[in-house]
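Here the complex is missing a single protein chain, while all its other protein chains stay put.
Labels run A and B following the written order; every chain starts at residue 1.
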Amino acid sequence: MIAWKFLAPGAIGPFSRVTWPTPTEGVPGLWLEAQVHPCASGVHACEASDLPFWLHAELWEVELEGPVVRTGRKVVAPRGRLVRRIDAWDRGAMHDFCGDCKTRVEEYAVQSDEAAAYVADLADDVEDCHAAAAGDDASRAAEAASGSVLRNAERIAQSRFLVARLGLDGGD
Amino acid sequence: MSDQQLTCEELVEIVTEYLEGGLSDAERERFEEHVVVCSGCANYLDQIRMTIELAGRVTIDDLMEETKIELLAAFRDWRRE
Partner (left out) sequence: MDAPEARYAPPPGQAAIVEALKRGDERTFSGLVAEFSPSMLRVARTYVSSRAVAEEVVQEAWLGVISGIGRFEGRSALKTWIFRILANIAKTRGEREGRSVPFSSVGGREGEGEAAVDPDRFLDAGRWAGHWTSAPSRWPELPEEQLVGREKVGVVEAAIAALPEVQRTVITLRDVEGWSSEEVRNALDLSETNQRVLLHRARSKVRKSLEGYLDGVQT
């Protein structure tokens, strides 16, 4: 299956510290094998709906092979390889993502003082261009405004923004 | 799932369990989700990793040469028996 993966600069797994083999001239990178263990090891990636939880410097399309297990906010497979980098995920896109979150938080702020407190946090996130923090702060603001339903809706809005802005096909 | 968010103060106390593979799947995900959004904790995790790496470069105290020579002599004696 096709899924998405955020990596640290240099195609490095942010947690595993593994350097992923990158594609060259349209040919996918080498397969990365991992022994699938329900607990920890295995190739991790995510579906479009979970993108906002894993935002990092580089976004890649990955191909997963073998029995793919969905667990929590990720999918785990025994094998995976990088197919292409999503070049549209650049500083401009990060900045726009932060701005989009900020716009919604300003709406939540009208509903509740608690949510209003997050407007300043979002302003910082926009300035730092820290997309992951913006997504998290916006979900906290949504929850402060009206509970977990709005928080989930906020994450869905974030994922929709990313899919549209980055031209990722396949919502799930 | 990961509704209850981890605080930084909690994270620094489970970082060893995380690195040792001692967290459950859900706890692990909670940990990683926090690190993604929190640069302070991302730095902390890096610092701990660097601490471990530096520890690996420390050399530790060894037996005295005389002791090693005595041990080898004892080994030789044993073989001759």
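In the analysis below, contacts are C-beta pairs under 8 Å (C-beta built on N, C-alpha and C of every residue); 3 or more make two chains touch, one makes a residue touch a chain.
All figures in this text were calculated on a predicted structure; none of them were measured in a lab.
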Ask   = In the full complex, which residues of subunit B touch the absent chain?
value = 7-10, 12-13, 15-17, 20, 22, 38-41, 43-44, 46-48, 50-58, 60-64, 67-68, 70-72, 74-76, 78-79
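Rule of thumb we're sticking to: only the chains that are shown with their structure count from here on.
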Request  = Find the geometric centre of each of subunit A and subunit B from their Cα atoms only, then give the gap between the two centres in Å, rounded to an integer.
outcome  = 29
Message = Quick check on the complex: what are the subunit A residues that touch subunit B?
response = 14-15, 38-40, 53-56, 71-74, 130, 132-133, 135-136, 148
Key: Residues of subunit B that touch subunit A when the two form their complex   = 1-3, 21, 24-26, 28-29, 32-33, 35-39
